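Structure record follows, encoded as structure tokens.
Missing here is one protein chain; the remaining ones are kept as they sit in the complex.
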Amino acid sequence: MNKEFKVGVLGATGTVGQRFILHLHNHPFFKLVALGASSRSAGQPYIKATRWKQSKPIPESVKDVIIKECTTENFKDCDIVFSGLDHDVAGPIESGLREAQVAVFSNAKNYRRDPLVPLVVPLINTDHYKIIPAQQEPLGLKKGYIVANANCSTTALVVPLAALEKSFGPLELVQATTLQAISGSGYPGLPSLDILDNVVPYIGSEEDKMEWETYKILGGINPDMKSFEYHQASPLKVSASCNRVPVIDGHMVCASVKFASPNKPTPEQVMEAFKNYKCDAQSVGAPSAPAQVITVHEEEDRPQPRLDRDHQNGAGVNVGRVREDSIFDIKFVVLANNVQIGAATSSVMNAEVAALQGYV
Amino acid sequence: MNKEFKVGVLGATGTVGQRFILHLHNHPFFKLVALGASSRSAGQPYIKATRWKQSKPIPESVKDVIIKECTTENFKDCDIVFSGLDHDVAGPIESGLREAQVAVFSNAKNYRRDPLVPLVVPLINTDHYKIIPAQQEPLGLKKGYIVANANCSTTALVVPLAALEKSFGPLELVQATTLQAISGSGYPGLPSLDILDNVVPYIGSEEDKMEWETYKILGGINPDMKSFEYHQASPLKVSASCNRVPVIDGHMVCASVKFASPNKPTPEQVMEAFKNYKCDAQSVGAPSAPAQVITVHEEEDRPQPRLDRDHQNGAGVNVGRVREDSIFDIKFVVLANNVQIGAATSSVMNAEVAALQGYV
Amino acid sequence: MNKEFKVGVLGATGTVGQRFILHLHNHPFFKLVALGASSRSAGQPYIKATRWKQSKPIPESVKDVIIKECTTENFKDCDIVFSGLDHDVAGPIESGLREAQVAVFSNAKNYRRDPLVPLVVPLINTDHYKIIPAQQEPLGLKKGYIVANANCSTTALVVPLAALEKSFGPLELVQATTLQAISGSGYPGLPSLDILDNVVPYIGSEEDKMEWETYKILGGINPDMKSFEYHQASPLKVSASCNRVPVIDGHMVCASVKFASPNKPTPEQVMEAFKNYKCDAQSVGAPSAPAQVITVHEEEDRPQPRLDRDHQNGAGVNVGRVREDSIFDIKFVVLANNVQIGAATSSVMNAEVAALQGYV
Partner (left out) sequence: MNKEFKVGVLGATGTVGQRFILHLHNHPFFKLVALGASSRSAGQPYIKATRWKQSKPIPESVKDVIIKECTTENFKDCDIVFSGLDHDVAGPIESGLREAQVAVFSNAKNYRRDPLVPLVVPLINTDHYKIIPAQQEPLGLKKGYIVANANCSTTALVVPLAALEKSFGPLELVQATTLQAISGSGYPGLPSLDILDNVVPYIGSEEDKMEWETYKILGGINPDMKSFEYHQASPLKVSASCNRVPVIDGHMVCASVKFASPNKPTPEQVMEAFKNYKCDAQSVGAPSAPAQVITVHEEEDRPQPRLDRDHQNGAGVNVGRVREDSIFDIKFVVLANNVQIGAATSSVMNAEVAALQGYV
């Protein structure tokens, strides 16, 4: 890639925004030119407006950048905008930028269910970008569009599911119980009194998201390239139970799957399929793509959030305990770094693939 | 009950032993007369030999009791012995006491799978005591026997299952994912470096125990009163996935169930069945029996370990989030206090029922 | 006490208010008659308006009580009002009730520094009630007044200091470093991302409070009974460093003290003085007074928050590791339950003493 793209970050003072800044620092072809936040922060240098909560320090080049309000006018010169905005404000800001011909890669949930917006986990379905012309057409756009990335717990689950479907054909049943990190609720997020020495067996609308987003991500695009073919058209059923646990970063999912085909793979074959799984982000050379999409752990007690969440900078997922299930066919444990591949890394990798494929 | 029984505690310096001592203190008809521990502790006053780890203080009456070695000779004058011994030593000590005509109520796993030893959760299957004569007969015993209580995570799961089968007939499928407290691994148990800011998705042989013990507890006794009718003879299949989480006390289980009958209850009917469930420990007036076996929580985010584990001194179980499941019929969350109803309280309540029913 | 007092609770839906409710439930001579909260909650039954965060369930008798707004009119028929209000609203509400002849016992900080309001730790200085007539006089009151209790970390420190001064005369230097529980910051209070696997070495204005409040509490009243004689008139200097740690309840303080007298007590003498310390709340028979004000632990690693915070329902304090200090004279560790003796229990015990001494 011998081109450089001007990129902006919306919601730059929030926790996802801080991850975007770290991730984009020294990026080979994305050049960070604008930071946006609320009107309360606008006009201040970044270091004054943010409560930096990362263990890596703020990049020097960012400290004194003056924060702008998140208006179309302020970001229309960007080629790409990454949005770490809260969903209660993200909608009109993101669509405004799209109309200003900007490619918007969003971590917010607002457009995930839009029938023309690709919901993309970069380790799986960047081929959904083929819907982009159909998204632009009714708006009379040549350049701008919105690409959403998935919810963090969906991301953890769906990557091994994609690998399984690629090797063994359609899944019929997926049961998933999550143990999710507190960073998934943002900052200030969960009060400490609610989670220390505790588990909260409920995360608002998370179970519905995991079920619904999986259908869209694992689905395809209809031949007219104008609509998605949701996976629930196939016999797939997903049932999710979501829990919050006192872990900083790293969502775990205990998953059980049943294949549609009567030819069931063995646990060994499943592990091989996981190890061999490749994605387009790797083949097009996206800088953020992990060398190994799915790392398979063979120790009986791995993966674990604290020990495995930072492998490959959290850009891949970890799987372990692959074994037979007495009700389903196979069960296993997945761990994904919810603040990396579950959030900022997904958006950036999505944009890298889009840029390398000529969508920007 | 106008009789008093002499009781002893084996493994009295361990964490389960400490719970036995607290539980038996001021008991209406069990009189604690002997404490046993390893030869290393024998001969010392209790307060010197134990590292007391309970938030309630050591009862004054126990502090200066001299610890005995766990020999048959030392405990043969007890009517009842409670065993909090580790499984690596429990076997011969417990069977020796049985042969000395002592009723042994054990928290160890050694005899749980014995075809003549009842595996009893006192909130469910104290009717399994009918096997006791068959256990005594080949040994030529009139009085002694062994009763085992279940593994702590099994206990959490199986109480609501029993309530469901009582109201709606046999279950066909049970999927259970646990989030288990660290106290389940005893003391010193899990190293802090393994669990702080972490989840361990593996507990040695726990998944197998949950599956197998459920078959025995939910099963019956054959008409000859000489053998158990294990529940897997019915179409029941249990699949368990076990995780350790950074919680002090209180095992949570996310459970999904499918009924054998085509007439499926609604979530509301399931909640009613849970609320109305009664057990023999209540009807015979066991002092440790909870007023309510299953407490149903209607808030969307309950039960939670820290807030709900101490209801009714941890003698019942808590259920919440009862809802439909897109793969199974119904899913819900259970919380049981693993160190109370999951351990010491079970043994004591089992013995109370046995005493009240004339088995001691 | 053969009289019954009508009491109300302000801020009844907050964490301190919930503790007041539990504490006043079944009280021998305080009868809870009114609950107050913000206008948002007013008019609702208590169980609907509160997010109950206690491990003991809501008393049945309280569930359906209709919450009132915290106006003078609504609470003027109470003999006593307990205030768990936030300091940003507590001021005028508390003074309004005082003028309506109500005795107000407040956990808020607003009047702690008022030169006519007693700042009372019930285990130490209920004799400061002698200032009450001087507080009432300029307002022309016969009955109403305000009594404040101390900040939770001050309370932990100052009880052993009072015991030391009583036995060995004035202190000259006190160095205190705290390790404070998260419940001290209320609810929602500290975000979980700030404290899990972390320490925060700063608590806003806490160090200043610990220093200043200690001077007032350990001081006396001038002979005219119209003003306090602050302790810093003596050579006492207090230096505090405050830290937040990932502990639910229980503030620890590592304290070092230097006596003014050249006759230094030994650690053994200090432990004796702690054990023998008595207070007026005990001698007048306050129902909430602990049997032992200061529990001295002789194990080298006690007290510990999780194991010792609930002794005597958290109504006393725990001291351990009493030893010589190479710079000061003596150092030791104190633990106090910040939500009991550090908050609600203090207010209630203060009111009990006031009632028993005829101030109500």
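Miscellaneous remarks
Lettered A, B and C in written order, each chain numbered from 1.
Everything below uses one rule, namely that a residue touches a chain if its C-beta (ideal position, glycine included) is under 8 Å from a C-beta of that chain, and two chains touch if they have at least 3 such contacts.
Quick caveat, the model's predicted, so the values are computed rather than measured.
Here one chain is not drawn; of B:140, B:188 or B:358, the residue touching it is B:188. For the chain missing from the display, the contacting residue among C:173, C:260 or C:284 is C:173, taking the whole complex into account.
Shown as candidates are C:34, C:85, C:248 or C:315; the residue that touches the absent chain is C:248. Where chain B meets the omitted chain, the residues involved are 15, 53, 182-183, 187-197, 246, 248.
For chain A, the list of residues touching the undisplayed chain reads 53-57, 196-197, 248, 306-311. Take chain C: the residues that touch the chain left off the picture are 173, 175, 177, 179, 196-202, 211, 237-239, 241, 243, 245-248, 252, 254, 256, 300-307, 320-321, 325-328, 331, 333.
The definition used in the following text is that only the chains that are shown with their structure count from here on.
Chain A and chain B have CA centres that are 43 Å apart.
Chain geometry summary: the mean Cα position of chain A and that of chain C are 48 Å apart. The residues of chain C that reach two or more other chains are 53, 196-197, 248, listed in rising order.
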